[in-house]
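This is the structure I have questions about; it appears just below.
Yeah, one chain of the complex is gone here, protein chain that is, but the others are all in their spots.
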Amino acid sequence: MLGEGIVKGLVETARNFAGSFVSAERLTTVQYPEERIAPIEATRDFPFLVYDGQDWEAGMRCVACQICEKECPPKCIYIVKSTDKKPDFVGKPQFYPARFDIDISVCMSCQICVEVCPFEAIKMDTEFELSTDDRFGGLLHDRERLARSNEYYHRIHPTEADEVDARLAEAKAKADAKSTAAHISAAVRGAEIPARPAGGGD
Amino acid sequence: MTERMDQIFVLLRQWLVGFLPEAWQAAAGVVLSVAAIVCLFPALFALTTVFERKGLARIQNRIGPNRVGPFGFFQPVADGIKSLTKEDIVPISADGVVHFLAPVVLVVAVFMGFAVLPMGRNMVLVDADAGLLFFFAVGASTELSVFMAGWSSRNKYSLLGAMRAVAQMISYEVPLLLSSVAVVMIAGSLSLTKIVEAQNHYTWGLPHWYIFTPWGLAGFLMFAIAATSETNRSPFDLPEGESELVAGYHTEYSGFKFALFFLGEYLAMFSISGLGTTLFLGGWSAPFSWLGWVPSWIWFFSKVMLSIFVFIWLRGTLPRLRQDQLMNFAWKFVLPLTLTNLMAAAAWRFLGDGWERWVVCSAVLALAYAGLGWAEMRRGHFGPRSYRYAE
Partner (left out) sequence: MSFVFYILAAITVAGALAAVTLKNTVHCALALTVAFAGLALLFLELDAQFAGFAQILVYIGAVAILVVFAILLTKGSETPKDGVYSRHWFSGLVIAAGAFAVLGWAVIKSGGAVPRGPDGTPTVTVLDIGNALMSRYVLPLEIVALLLTAAMIGAVLVAMHEKEEKK
């Protein structure tokens, strides 16, 4: 009959109105910024650079291969490669970024830089309260601002960080096994044992 | 004591006016009453905006504004400051004089409607013999301001919105008047004070409000529908809903002029709720005879605020009606039902006291409602659309 739907609708909204005072199901508001909902693990906002150990400059995983700069769709990454090399976690001397800037006003959080990085050096952060009143440089994050330790990475994305660590350990084990094999074969052939380079960043 | 509380505003006015010389007293009394109305209703408007936002929010499972003041009740102060300090932009090709006058005409016309509402015993500003007619006359003037706003903006979307708003208001003007005519017929007078007096009797403690009669209930429902449409309120708010989507007749208004339109709309809501209360809900009379000790103006304002809450409830529940659905509804459902209601009210009068008139009137109205409802619901045939100008 005409009007039946309206009456049912009115009853439903009345129930909502009354229920919002008594039950939490009918009042799902979270009073930000006093209360916050914890973000889920797969949250991603803007990238950050991972470093192992305590020193962010020495332990940074990034080797300035510039793949992420080339793959970034809005081209928000700006990298300047260094002129010298420093050893990475396996021990090989690698370049490092002298400048690594991400303009987060341009970044669209597509995660492509994370997907293409061969060195697990750039990962997605979960921080979003990044607003600033400095309109000229406040949203251009440089290398120091972007560097975060591996412990931080474990805290925000535990499962992912465990997987990454397992992969890196595997790669290191393979590299060690290869160099040990190289040593043994060299020793068998009677060649000079090359000095083991100091392992960097474990 | 209850008598004094009931008449407290009248006594207050007499006391204040007593300080002036004899010749000025009448005029000063009128000025005081007008000042009271002009201060009270915008204050109620401010309160209603908060109630509306918080009420709608609760219906929608969220809290409304709660930062400004205790539980957000100072929000209208913030809104007022915002609208007063915004830049007043007038389009360069707009018709300056008409653009300026449109909100003024709206607010003036709406304020004039409050002059005939009896807000308590002996609390009418103008006890006109044809008070109801005066109310509808100034209500009709608001359509003119809507049109002026839309036309002077030199914006085709504004004009379109204004045309639709005027068409909507005119279509629902007829059921509004006809449902009130039934009340006038039974009460025997156009004067609002006499209509309230006619409802101020009690049988076994229950009041003789017109809403408790079959024709009164039907009339009240149709009055409510027509009132919702007259004030451009959801679900009939296509003229102002358009302004959220595309444009509307108050697109080119900013700052204080927009606030005046907003004020005009809410005040129109108040005044038409006041009229509905007076005609059908017994105005300032108490619901039960043993509650007569509560002052009359408290009853009037409680009933008006109750109507406002129902308006807010409807807004939170119903989706917006499209323009042609709205017009169809007015002309094909509400108007025939109003005419039937008029005849039922006449039958009520002439069948005399007794149970027969209850049965006959209820049967006639229920049958008309069911029949018209069935006819309306039947039009579910959604064939290909035919266009008048596009082909």
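A few notes on this one:
Labels A and B are assigned to the chains in the order they are written; within every chain, residues are numbered from 1.
Here, a contact is a pair of C-beta atoms (placed from the backbone, for glycine too) under 8 Å apart; a residue touches a chain by one contact, two chains touch by 3 or more.
Note that the coordinates shown come from a computational prediction; the quantities given were computed from them, not determined experimentally.
Considering the whole complex, the hidden chain is in touch with B. Among B:Ala94, B:Met123 or B:Met148, the one in contact with the hidden chain is B:Met148.
Contact with the omitted chain, checked across B:Ile170, B:Leu206, B:Leu306 or B:Ala375, is made by B:Ile170. Of the listed positions B:Leu47, B:Ala78, B:Val98 or B:Met343, the one in contact with the omitted chain in the full complex is B:Val98. Counting the whole complex, the residues of chain B in touch with the unshown chain are 95, 98, 128-130, 133-134, 136-141, 143-144, 147-148, 151, 159, 163, 166, 170, 173, 190, 386-388, 391.
We take it that only the chains that are shown with their structure count from here on.
Look at where the CA atoms of chain A average out and do the same for chain B: the two points lie 59 Å apart. Every residue of chain A that touches chain B in the complex is listed here, in rising order: 1-3, 6, 9-10, 12-14, 16-17, 20-21, 26-29, 31. Considering their complex, residues 55, 58-63, 66, 313-314, 316-318, 333, 369-370, 372-374, 376-377 of chain B touch chain A.
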